[in-house]
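The structure appears below as C-alpha cells.
The other protein chains are all here in position, but one chain of the complex has been omitted.
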Amino acid sequence: MIIESIKLTNFRQYQDVDIMFTKPDKNKSFTIIQAPNGVGKSNFFNAIIWCLYDKEIYLTKEDKRLPLINTIALKENDGNSEVKVEIKMRDEKDRPVFISREQNFYYDQERKIKKAPSKLKMVREINKNMIVVSEPEYILSQLMPETIKEYFFFDGERLDNYFKKEGAESIKNAVFKISQIDLLDKIIIHLSEKRQSFVRENKNLTPVADKIRQEIESASKALETSKQDLDEKNRFLVEGKKNIKEILEKIRKNPIKNAKDLKEQRINLEEEVKEYEDKIKELELDFEESLVNLAPKILIHNAIENTKEIIEEKEKRKEIPPGITDKYIRKLLEKKECICGRILSNKDGSEDNLKELLNRYKNLSDLGSILLNIKTDIEIIFRENSKFKETYLNYEKTLRELEKKREEKSKLLKKTIEKLSLSDESFAKYEGDLESFNTEIENINMKIGELKASIVNSEQFIKSRNEALDDELKKEKKFNLLRRKRDLCAQTLEIAERMKKEIMEETKEEIEKRTKEQFFQLIWNPSAFKDVKIDEDYTLSVIHASGLEALGSLSAGQRQVLALSFISAINGVSGFNLPIIVDTPLGRISKDTRSNIAQKLPNFLKNKQVVMLVTDEEYTTDVRKKLGSYVGKEYEIKLKEFKNGGIAKIIEK
Amino acid sequence: MKKRDRVFCDNLKDYKILKEETELFKRENTNSSIFIIAMALGFKEGKIHKTPLKKGKEGVVRLTYFKEEHLSMIKAVAIMDSGLDVLFDEDKVYSIAEEYANGGIKMLKRELIANKEPGSYIKKLCTELLDISRKIA
Partner (left out) sequence: MDTEINQKIIGKIEKIKEKKIREFLKEIVCLEFQNSEEGRWPFREEYEKRINKFLDD
C-alpha cells in the first residue's frame, strides 16, 4: 500500500490541509514534512493514526486538554462541526483505496463539547467499480493491522526504548505480533481452558463400574448355580412323581385286589384240605376199627383153615351134623319157641322139657355138634379173610385218592399262601417305597421353595446392580468422553504450543538475520562490529569485532541505526508493504552521525514510501543534501495562533 | 370145680392202658376185642409166645361178652394148638386162649405204647395181614 494524498479537515490545528505524497518510483520515495517544534508535527502524524485506528498516540499535555476538533471551526459553526481525515491510498495492484474518518462535534445544552462516534469509511475499486466497503474496519485490519502499526508509523525519538530494560519485552511483542501467532496464542489459551474444564468435570466422576461388574458377575454365577440346582431338583421331582405313579400303577394292577381273592382262596383251600384230612382220618380210623375185628381173623387164618378142613372131613364122613344140636335147642329156649313153633312157657312145662332135652344133648358132648356150632362162623371168617386183600386194597386206593386230593389242595394252598405272602411282601415294599418317595418329594419341594426364593432375591439384586451399572456406565461413558475431549485438547495444545515456539523462533531468526543485514548496511563503520543478535530472551545484542558485547557502548547514532535496522527487519518480515511514516527520525543524533545515517538511509529504505516528519534541527542542509535526490516532495507546516485556537497549514516548499 | 365164666389176664391195667393210650383201640375198645386180637397176635407168633398166667390173674372178659365168632375163633385156635379133642375140655380151651392173649398183650404194649409213631404198627400189621391174605387162595 502507498499513500497518495492526505486531506485533513478540522483535525486539531489542521483546519484544511491537503497534501500529496511521493510514490516510490523513480527513486523518489521520500516525502519530507518539516516543522519546528510545537507546531503540530506530531499531530499530523496522529491524524493519520486517528484516521486509520481511531486513536492518537503522541499527544502533548496541551493537546490532551483540547478536543480533537479544531476549536475555531467548532465555534464558527456554532457547535456543529466535524473532523475529517481522508487518506487516499493505492493497493498493491495500484487500485485506489479511499479511507476516511469523520467525527461530529457539537455543543450540548450546557455548551459542553460533545462528540458523536467517529465513522470510518472506505471506498475501493473492485472489478473496475468504486465500491463502498461495508465493513471498513475489517478490511482495514486486513490491509493495515493495528498490531503492527508501530513498525511502520513510529516516533524516531522513541526507538531507544528497544534497548531499554523493557526492550526485550517490546522485541518479543514485536516478534509475536509480526508472526501473527496471537491466533495460536489464543488457541493455546482457549484449549487450555477447555482442557481444564474437562479435567475438572471428570474429577467428579469416579466410575466404579468395574466393581459393580464384579458384583454382578459373582451374583450371576451364584444365580446360575442356583438355577442349575433348581433344574436338578425339578428333575428329581419329576422322577419321584413318576416313581410314585409307577408304584400306584403296580398296586392298582396287582397285589391288593389279588390279595383279597387270594385270601378267600386260601380260606377255601384250607377248608378243603381240612375236609380231606378229616376224611382221611375218618377213613383211617374206620379202617383201624375194622382192623381190630379183621386182623385177629386173618392172623389165625391157619387155625380157621384147619378147623374148616376138619369140619369138611367130618361132613364128608357123615360124622356130622348130629340129629339135633344142643345149639338148636338153646336157640329155641332163647326164643322161647318150641320145635313145632309153640311158645315155650314155664306153665306147661314146655320150656322145662326143652331144657331137659338140652341137658341130654349137652351131656352127649359130641365134638361134632361143637364143630357144627362153629362151622358157620368158621366159613364166614374164611370167606372174610379171602376178601381182606380186596378190602384192604380198596381202602388203600381210597386213602391214596383222598391223600392225593388233599395233596393237590395242599399244594394249591401253599402256592396261594406264597402268593399272598409275596403280595404282602410286595405290598409292604410298595408301601415302604411310596412312603420314602413321598418323604423325598416333600424334601425336594422344600428345597425347591428355598431355591426359588433365593433365585428371586438374586435376580432382584442383579437387576438393581445392573441399573447401577448403567448409571455408572453412563458416568463412565461421560468420563471417557470427557477424557477423550481432554486428550484432543491436550494433544492439539501441545502441537499449537510447539508451533508457536517454532514460528516465534523462526521469525526471531528471520528478524535477527535481517536486522543484522540492515545494520551492517546502514552503519558507517561496519568493520567495528562482528554480529547482531536477538537472544533467546529477546534482547538485542551487538557484538563488537573484538567479540565483546557492544550494545551498552553504542553511540546514540549507532543505537538509532540499530533501531532503524530492527524496524526495517520487522516490517520486512511482516509481509506487509506499507509506507513508513517516521516522526523525527534523526532527532537526538549528533551531526556527524546524522550525516552518516542520512547518507545511507535512502538506499536502506529503497523501494519503500517514506514520510519523514522532521524538525528544523535535524533537517540540516547536509542531511537535505544527502537525502536530496530521493526526496519527491517537501512540505512545511506553518501555524497561526488565534484567540480561539490555532490553524496550521502545510505548504509545499 | 367151678365152671369157668370168664377169661383171665395177668394185669387188667394192660387192658386199661391199651384202651386209653392207643389209637388202635380208641373206638373198638372192648376188652373182648382186645383179648381176641391179642390172642390172634400171640397165636401168629407161635407157641413161644404162650405165656402162662400168673398167680394174681384177673378176670378180664366174661364169656358171655364174647361174640359168637370170637368163641369160634377161640376154639379154632385151641384145636390148632392142641388137637380136636381139646374141645371136650372147655377150661383148657380158654386157658390156651388166655395164654396166647397174654403173649399178645405184651406185644401190643410193646408196639403201641413205647415211643412209636402212631400208625406205624398199623402199617406193619397191615403189611403182615396182606402177606397172609395173599397166600389165601
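Note that the chains are named A and B in the order they appear, and that numbering of residues resets to 1 at the start of each chain.
Keep in mind that, in the parts below, a residue touches a chain if its C-beta (ideal position, glycine included) is under 8 Å from a C-beta of that chain, and two chains touch if they have at least 3 such contacts.
All values derive from a computational prediction rather than experimental measurement.
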item	value
Chains in view touching the one left out	A
Per the touch definition above, residue among A:2, A:72, A:133 or A:187 touching the missing chain	A:187
Residue among A:407, A:425, A:506 or A:592 touching the omitted chain	A:506
From A:179, A:350, A:565 or A:609, residue that would touch the chain that is not displayed	A:179
Which residue of A:496, A:522 or A:648 touches the chain not shown here	A:496
Residues in chain A touching the chain absent from view	91-92, 137-138, 141-143, 145, 179-184, 186-187, 190-191, 193-194, 481, 484-485, 488-489, 491-492, 495-496, 499, 502-503, 506-507, 575-576
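Methods note: only the chains that are shown with their structure count from here on.
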item	value
Residue ranges of chain A in contact with chain B within the complex	284-285, 288-289, 291-304, 306-307, 310, 365, 367, 370-371, 373-374, 377-378, 380-381, 385-386, 388-389, 392
Contact set on chain B toward chain A in their complex	23-28, 33, 36-37, 39-41, 43-44, 68-69, 71-73, 75-77, 79-81, 84-85, 87-88, 119, 122, 125-126, 128-130, 132-134, 136-137
